[in-house]
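Left out: one protein chain. Kept in place: all the others.
This part shows chain A:
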């Protein structure tokens, strides 16, 4: 018993050493996978976010056809930078809906006049409640929603030009 106890500190230290070494050489996490992937969209019904587009509700998604859900805001600079990529996606046949976060309808209208409007429907989430339910932590983010209304993919940050084919593939996979 005493024999065992004598070696216990060394054994504990070796365990810690392994832990340290593991932690030190493990690469940082750069890709975060949402827990909501595979789950249905949370239920919501938002008022219209722009004056020339209809409002958005979760029931608009389970239509049998995959859609993109873009989360943006008129006060968000990367969202403006992302606009050409969304336009390219729309021209490639993607249907895009949007939720404007902590925004006002006049500001959204002005933003869409400046940067173009690739959206079919726009909801206004003035208090970020839907955004939080979606597990989104910032703008812009883009979700791929399949025809049954299940979340298939979450893209965090703006969509870059080289991301466009990948997003289109994800949409195809969600058929």
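One rule holds for everything that comes next: a residue touches a chain if its C-beta (ideal position, glycine included) is under 8 Å from a C-beta of that chain, and two chains touch if they have at least 3 such contacts; residues count from 1.
FYI, contacts and distances are computed from a predicted model.
*Asks:* For the chain omitted from this view, which of "Cytochrome C assembly protein", "Solute-binding protein", "tRNA 2-thiouridine synthesizing protein C" or "Phosphate transport system permease protein PstA" is its UniProt protein name?
*Replies:* Going by its UniProt entry, the chain not pictured is "Cytochrome C assembly protein".
*Asks:* Which residues does chain A use to touch the chain missing from this display?
*Replies:* Residues 3, 6-7, 9-10, 13-14, 16-17, 19-26, 29 of chain A touch the chain that is not shown.
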